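One protein chain is absent from this view; the other protein chains keep their places.
Note that the chains are named A and B in the order they appear, and that numbering of residues resets to 1 at the start of each chain.
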Amino acid sequence: MVGRILLTVLVICLLTAPLFINQFANFVLSRMAIYTVVALGLNLLTGYSGQISLGHGAFFAIGAYGAAIVANRLGLPWPLCILTGGLAAGLAGYLLGWPSLRLTGPYLAIATLALAVAVPQALLKFEDLTGGVQGLKLSQPQPPLGLGLAQDQWLAYICLVTAMIMVWLTVNLVRSRIGRALIALRDSEIAAQAVGVSLARFKTLAFATSAFYTGLAGGLLAYLLGYIAPDAFTLVVSIEFLTMVVIGGLASVAGSIIGAAIIVVLPLLSSNLTDYLARLLNLVGLSAIGATTKGLIWAIYGVILILVMVFLPGGLVSLYHKAKNLWARTGPVKKAGAGDRPGERG
Amino acid sequence: MTEGQLLSLAQQVVSGLSAGSIYALLALALVLIYQSTDVVNFAQGEMAMFTTFIAYTLLTWYGVPFLPAVALTLVFAFLLGYLVERVVVRPVEEAPVLSVVIVTLGLYSIFNSVAGWVWGYVPKGFPSPISGGTVWFLGLTVGLLDLWILGCGLVIMVLLHLFLRRTTLGTAMRAVAHNRTAARLVGIPVGRMLSLGWGFSAMLGAIAGMLAAPKIFLEPNMMAGVLLYAFAGAVLGGLSSPFGAIAGGLLVGVIENLLGALVATELKSGLAFFMILAMLVVRPQGLFGTVHRRKV
Partner (left out) sequence: MLRLEGVSAGYGRIQVLRDVSLEVSAGSIVALLGANGAGKTTTLRVISGLIRPLSGAVYFDDRRIDRLPPEAIVRLGVAHVPEGRQVFAELTVGENLILGAYCRRDRRRIPADLERVFELFPVLRERRKQLAGTLSGGEQQMLAIGRALMARPRLLLLDEPSLGLAPMVVREIFRTIRQINADGTTVLLVEQDANLALQVAHAAYVLQTGQVVLAGPAAELRRNEAIRKSYLGY
């Protein structure tokens, strides 16, 4: 009950926010929404289905470029272009799903890594289609007349509503038979097959859906920026995606949202942090030659990744669950029999 | 084929073997770790790059002569690998594969950006006992540097082989890779062996980096492409077979060189991707690997 109220309040806040915050804040909000969609998609694959992907940057790129190319060459309305981007990525995901049937764990990681590196290169190579190093420009969707919205607000709404729809879809998907099948696959492929879950169907489905989400987000990004270029889709983007899913919490919708928010905000905060670090070093008499703040962010990401994996593998969401458990056990009404049997870990 | 074409083909093969021996060394490092711990160290290339930068610092900032600098670098690499296993990897060893992959990716990020932060992104030259020059060998003009790389690579591989096969410590490390429980029961300190494995892998990586740097120039992103090819080689040869790693690495080097002439260089990584994918689909255990039977 409390949860529902909080959720409704949150949704209302989000939907009214774009009207009151400035242009940059709307931009950040839009990016958070876009990354949430990616996180949901990646979580479907990695969190719920247990398949590692280091290549989601590739699907992001396919979605973005798919939307941009279709928009520029066919002049379709923007919802269709974004959808096309999503479907193109989904198709790529489906195709990747087939070889992934025979790959597990590290092998899959390597294959997706190779994909993540190959796609930016292909983007550079096929200049006629992708604009090569220069990239592609897109005309951004104009707010409908009569609503009195600015461009940035309209874009924020598009991203927010899309993200909310995807969240709702995901929640329902996870609870459905399909979701349970995916989780069964993650926990034990062999056992799942033994009870009739078709490995082939669900693995490829997981890949395709995950890629579709990411492609959709890519299409949104293309419109948000009005411009895309290959250097926005390098391997680091794939690592960024994985980081946010891990920080937020695998196999958790709330985790996806939290992780996305953090990943978008972190670079904004950390530029101060690295300046601070550089000044600290200067005090001690050392100086770093290549003291570019951009570079050191990745070190910070790396440290965060490791710390989270070692100390909080369930991500930030697990902190919430732990707090909840603690409250249930030590709070005012202690439930009888909870973890009281000897030899059992509570 | 004319004699000229045949010769030029042979030359491509030789220089492909030279690049291949660098891939092979790195692939070997990957396989050593994977064999004993089921961990794929995505940070292997970055660790190699980092230790090569250390060598560079010793050589150019502190003016240490070549051989002592190399020796010190190898010691540093060993300690680095040992510590990384002990401190960062050990806590997540029992965790699902994803956790370990993410940890190595975290290491990737850290090494890459710290290197960039300390030494900058401008490519630097790396001193080498052999620089330019060619040699006339069986009717071929072969780059001296290429021969040097190939030679060093082969020597290292032979030394490693002898170590693993002929010494008790090497045999113990192999035992730990194949059957950890039995190794424990026989009294082999498994944890220490794993750390040693990481230490040796880091040393192999350092050698690969120091051999490659004179050719591809030292900069923080130098090993990314090499790592991908090392993966291709390891997968091709079979992630569970050191011999396969060597064969795979060399093979990938030769293929890359031959195809590089035919196909545009920008697509080479895409090529690596398709090679890996094709291999994994057709024969996941690689050319020389053994099928990994999983217990239900």
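Throughout what follows, contacts are C-beta pairs under 8 Å (C-beta built on N, C-alpha and C of every residue); 3 or more make two chains touch, one makes a residue touch a chain.
Quantities reported herein were computed from a predicted structural model and do not represent experimental measurements.
Interface note for the absent chain: among B:107, B:188, B:206 or B:227, the touching residue is B:188. Residues of subunit B in touch with the missing chain: 168, 171-172, 174-175, 178-179, 181-189.
Simple rule for what comes next: only the chains that are shown with their structure count from here on.
Residues 46, 50, 52, 54, 99, 102-103, 105-107, 109-111, 113-115, 117-118, 121-122, 124-125, 188, 190-191, 235, 239, 242-243, 246, 250, 288-292, 295-299, 301-306, 309-310, 313 of subunit A are the ones touching subunit B in the complex.
Only residues 34, 38-40, 42, 88, 91-92, 95-99, 101-103, 105-114, 116-121, 224, 228, 231-232, 235, 239, 264, 266-270, 272-273, 276-277, 280-281, 284, 296 of subunit B touch subunit A when the two sit together in their complex.
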